[in-house]
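As you look at this complex, bear in mind that one protein chain is not there, while each of the others sits in place.
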Amino acid sequence: MKHRGRGISAIEYPTGMNQNGDPSQVWIKLKPDGRVDVFSGTSDIGNGSKTIQTQIVAETLGVPYDWITYDNSNTDSSPLDTGTFASRATFVAGNAVLKAAKAAREKVLEIASKELEIDASDLDVVDGEVVAKGAPSKSISVPDVAVAATWTYGELLTGVGAHLNPFATITDPETGEVDLPPHAAISYASCAAEVEVDDETGEVRVERLWQCFDVGRAINPLLVEGQIEGGAMMGLGLAVLEECYPYYPGVDHRGPEFGAYLAPGIKGMPKVDTLIIENPSAGGPYGAKGISEMANNPQPPAIAAAVYDAVGVWITQLPITPERILRALERKERGEGEPRREGKLVSFDEELSVNTVAAEGSVFQYSLPT
Amino acid sequence: MHLIVNGVEREVDSAPLTPLLHVLREELGITSPKAGCQQGGCGSCTVLVGGEPRRSCLLAVATCEGFEVTTVEGLGTPERLAPLQAAFHEQYGAQCGFCTPGMLMASHALLERTPSPSRRDIESALAGHLCRCTGYVKIIAAVEAAARGDVASDQREPSLADADPSEPDVLIPGSPA
Amino acid sequence: MAVVAHSAPDLIRPGSVDELVGAFGDGSDSAVLGGGTVLVPELLHRRARVARVLLLPPGLDRVTREGGRVSIGAGVRVSELEDGDEPLATAARHLADLEVRSQATVGGNLCVRAGETPRGDLQAPLLALGATVRTVGAGGERDEPLEDFLASGAGNRVVLDVSYDDAERSTGYAAALRPHTHHYTILAVAAARRNGETRVAVTGAAPTAVRLPSVEAGGSPADALDDVHPQDDALASGWYRRRILPTLVERALSSLG
Partner (left out) sequence: MKVVGARLPRYDGIGHVTGRTRYVDDVRVPGMLWAKALRSPVDHAGIRVDTSAAARIRGVHAVVTHEDVPRNVYGHLEALGIPGDEPLFAEDVVRYKGQPIALVAAEDEDLAAEAVEAIRVDYDERPALFDIRKAADTDAPKVHHWGNWYPHFEGEMDRRQIRKGDVDRAFDQADVIVSGVYRPAAIEHCPIEPQTGLAVPEPDGRLTIYSVTQALYFSMGVVAAHLEWPLNKLKFVGGTVGGGFGGKVDTAADTPAALAALKSGRPVKWRWTREEELLCSSTRAPWHMEIADAVTSDGWILGRRMLTLHDSGAYARFSPYGLTKHSFHHTGAYTIPNLHFDGYVVFTNRVPTTAMRGFGVTGLSFATELHVSRIANVLGIDPFELRLKNANRIGDTSPNRIALPDPSTVPTILDIADALGHELPAEYRTMTRDRRDGELLPEHLVAQLASTEEAH
């Protein structure tokens, strides 16, 4: 018989390397026709950092998106970026891009100021035009500024930017106390899952996922959605399909090919509803936070809770295989599904505990008060 | 041996049991089909052989002799995207892009035989194509948009390569321009 | 650059079954290339090493209905069965994915064993249909019940075709899946009833598909456990397969009416 159930979860996740100390550096230059070259060391692994960083430059510099070339192709021309991991490409590298674009913009305004004979602080850059605030008829195009910089003033329109959240030292290893915030920001999300469980075969089908992420600021909503949707599928795989050690059902059964490694395909896809809220982060570029990694975190606990809601068993070992469900249902039928209660202690899962598995005197041992 | 690849007859010297994937990539330099698993499991090497989607890593080239082989290079160019390619671009059907060629070829074959596919048709056509990035949501959206003809008429974004030379009007003193 | 360069086997294109038999010899150093879904990667990754690879001769790629028999050539693609006779059609639809189904052949599917993928998902429905297999090899041509062929292993024989009576039957099929890309069923039970005779077979409970005689004799679904000793693989344990086998048998039988 098939049963439906729902479960929820709420999670948080840091942006940037834990303890920080992970620099990004960016260099921007304008060609003599006003087109913009961005040199950044951020690898685009599908996360869309080429797009995001280009959008930040376009917004900050005030030029059209398609005037910009973004070059992250090699270490001879791009300065250092710590890398695309730790949810740092939008926030940390994005801040470096933002600073470099601001610096380049100042240089553009400085030359434009000379050409227009208007103080730089009274100028703005909009759609590739430097315009006098409040007097839009007084303007000079960024390409003309670039021409003037190159051939009249002998200058290079350029800007560099670097961003580093300083390393947070653990000042007390006993307590884990740190001297500075150990993250660039923290992002938050909640999720609900609806599953259908066959109590005779143990098969689980994830029918729906609802997810709400506070992204700080969606620099490109399509990209953010894509990250959340992709994370949902990876979280689903983690929850009900994938495993490579202990290579279910035994260490000898390592799957050397995709017939045996259970990566989620399009047919296992649930209906996914994605809700995005924007509470801008004080330190992020335009308020953005990093959310791509955490996108695969909330589904497994929500799915496991939904399985409990459906058939009344807690599966605490991932993935939630059909076998684990049937074995748990058998225990439940034998009356062994309930937690042990002793005084005020309600203890689940003791058969898995290190306390019972590790030898006496193990450094891992500790005991709980009852 | 001869293959007709994207409409052009090509002579092939590889050993007859060489997978078509390797002939395309290594001998003919056509790199859109990807060597994602070389065991038929990921779908990223999918090409059309005689108009049908096939795993090029599973096909001995000798069995393709004389067939028309179509890869993404044969669908459209950056200057002139096929509507399906435009839809993948507009709907963000690609993230890292590595599975995209296989997704495109399988989707193209689907739309050829079923111009207005149901959601189930799309799932069935793409069931063997692993995408680790998108969660498939926007891939389905792209195929549906292409089927509806819901793609921007321009079909592509301008790039520097073909920027309109009259806008902005720049005269670079002293330069050849 | 040629990738299969050094130990590359010769490719032979027999023009007829006779030529095939001649080239195949005793089969000890030969392999037959059907759709290539198993053999091509095996050769590429140096797991299969043979001197000769033989293509199937023309004429083995058809499904025919003649003389009260349905005959499926060894070179018929799995996808061509998807709209055909049940329970074979449902099993074909469950197998892997669209591209693999339209490339993989029936002959290949009959020759694979557990531990390989595809794991012979067509074998159980063909057993339920009472199929016989025509093969060639040392000692000439042989036509034998599929269960005998599977029990002795494909060994050094080439499958030419598989056939069964062209008749009305009631059929049933039940499978357990963990849906993922390139998937195969964990366990699948196929059943067919005709003229009061019920045939039931299972894929995924033994190295090849096997019939479930205890169930066929009118036993309960749980009696199927007397007939098989399922093993572990990467999809599921033997314990799990035993646990769900009666359920799948019951489900497959329930649709027989």
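As written, the chains take the letters A, B and C, and residue 1 is the first residue of each chain.
Throughout what follows, contacts are C-beta pairs under 8 Å (C-beta built on N, C-alpha and C of every residue); 3 or more make two chains touch, one makes a residue touch a chain.
All of these numbers come straight from a predicted model, not from anything done at the bench.
> List the shown chains that the missing chain touches in the full complex.
Listed by label, the shown chains it touches are A, B, C.
> Quick one: which of A:26, A:123, A:269 or A:294 touches the chain that's been left out?
Only one listed residue reaches the unshown chain, and that is A:294.
> Using the touch definition from the top, which of A:238, A:269 or A:310 touches the missing chain?
Checking each option in A:238, A:269 or A:310, the one touching the absent chain turns out to be A:238.
> Check the options A:34, A:48 or A:322 and report the residue that touches the missing chain.
Reading the full complex, the residue touching the unseen chain is A:48.
> Please output the residues of chain B touching the missing chain, sorted low to high.
25, 29, 31-39, 41-42, 44, 71-73, 75-78, 81, 85-86, 88-90, 92-101, 104, 130-133, 156-157, 159
> Contacts of chain C with the missing chain: which residues?
These residues of chain C touch the chain that is not shown: 1-7, 45-46.
Just so we're on the same page, only the chains that are shown with their structure count from here on.
> Between chain A and chain B, which partner chains are common?
Neighbours common to chain A and chain B are C.
> Of the chains present, which has its C-alpha mean closest to the combined C-alpha mean?
Closest chain centre to the overall C-alpha centroid: B.
> On a CA-centroid basis, which chain has its centre farthest from chain B's?
C
> Let me have the rounded angstrom distance from the C-alpha centre of chain A over to the C-alpha centre of chain C, please.
45
> Which integer distance in Å separates the CA centroid of chain B from that of chain C?
Inter-chain centre distance comes to 33 Å.
> Hey, what residues on chain B touch two or more of the other chains?
39, 41-42, 124, 127-130
> Two-or-more-chain contact residues of chain A, please, as numbers and ranges.
Counting only residues that touch two or more other chains, chain A contributes 257-259, 263, 265-267.
> Provide the residue numbers of chain A that touch chain C in the complex, in ascending order.
200-203, 205, 237, 240-241, 247-250, 252-255, 257-268, 321-323, 326
> Which residues of chain C touch chain A once you look at their complex with the stated criterion?
96, 117-118, 176-184, 186, 232-237, 239-240, 243-244, 247-248
> What residues on chain A touch chain B, complex-wise?
32-35, 44-48, 66, 69, 128, 141, 143-144, 147, 151, 222-223, 225-226, 229-234, 257-259, 263, 265-267, 269, 272
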